[in-house]
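Missing here: one protein chain of the complex. Every other protein chain is in place.
Let's look at subunit A:
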Amino acid sequence: MQRRTFLQGLAAAGALSGLPFSFAHAMTQTGSVSVESLPKLEGDLTLYLGRGEGGLYENVLKAIEKRNPKLNLKIRRGGSAALANTIVAETKAGVKRADLFWAVDTGSIGMVTDAGAAKPLPDDLTAQLREDFQYPSWSPVTGRVRTLPYNTERVKPEQIPESVMALADSDLKIGWAPAYSSFQSFVTAMRILEGDKATKSWLKGINKHSKKYAGELGVVMGVERGEVDIGFANHYYTLRLKSGKPNANVALAYSKSDAGCLVNASGIVALSDGDLPVNFIRYLLSHEVQSYLAREAYEIPLVQGVEQPQGLADLSTLSPPEMDLRKLADLRPTLNLMREVGVL
């Protein structure tokens, strides 16, 4: 953990003496900071942007540019993994084209940090993040959690086991989307946490009393219609469905300390030294941007003191497993296992 109180010594105070008062004051706070107190961004910045929530990330970038007319932001867009590979290759070749990398998944971030391309972030920045999401060389932006959406007419919360592994032996009818990438990441987490043998047995067990859907929205809608009792899906499908249909017969349950409640995060890495990339990251962690992504995309804000999307259990009440999320990048053994069992 890096969380620590900033400005503990005179040296730190001296380092802040040249900054605007409001920003210097904001840096002494842990938790979210208003964009009003952040320094203006000036100069050239190249961002590699992994595809995310449609136009929402784009809207954030446009808003930052509008607020900072002297910022010359160049954006290269692509898949997160492909951009991470590019950054690794550029680093090996000694060529640096990007100043920042904003990826939708932690696996892609891991490729870049493992390659030694990431620059360390200042303590006051990482201290803004929730305690479990503070890292020295990258900053999570928002999160998503694996959930168990269940039909409120067919299932009582007490019928749902706390362990996702126990669902394989339950008599609940289960909806799943084995071909879906988020589900495959979840199975990868299970492999890492429980081992291949237990995961194989779990897949076989679930397969006996499950119904397959093409995607995880399909799972949530199948649950809501009562085709199945419970399902596996990222949290935002249920929240979005309920925002359009508040009386939908679906609610969220969470398993405890296992792959069933895995939290994955989008994140950003500074690839260049200097204040500009770091200050750009501060904008993404600002109260306004975090609230916007929570409100519009139902993503989980990972900065302290920002309200979560409506309908989601407080992150502090969840117990995601302790694991290195970067390991989720290697899907191949998972796909092989799923094919072997016959669920793909």
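By our rule, contacts are C-beta pairs under 8 Å (C-beta built on N, C-alpha and C of every residue); 3 or more make two chains touch, one makes a residue touch a chain; residues count from 1.
As a convention for this text, contacts and distances are computed from a predicted model.
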Chain left out of the displayed complex - its UniProt protein name, from "FecCD family ABC transporter permease", "Sarcosine oxidase subunit gamma family protein", "Orphan protein" or "Response regulatory domain-containing protein": "Orphan protein"
Option touching the unshown chain, where A:58, A:90, A:169 or A:275 are the choices: A:58
Touching residues (missing chain, whole complex) on subunit A: 35, 51-55, 58-60, 62-64, 66-67, 77-79, 179, 181, 213-215, 217-218, 221, 236-237, 240-241, 243-245, 288-289, 292, 295-298
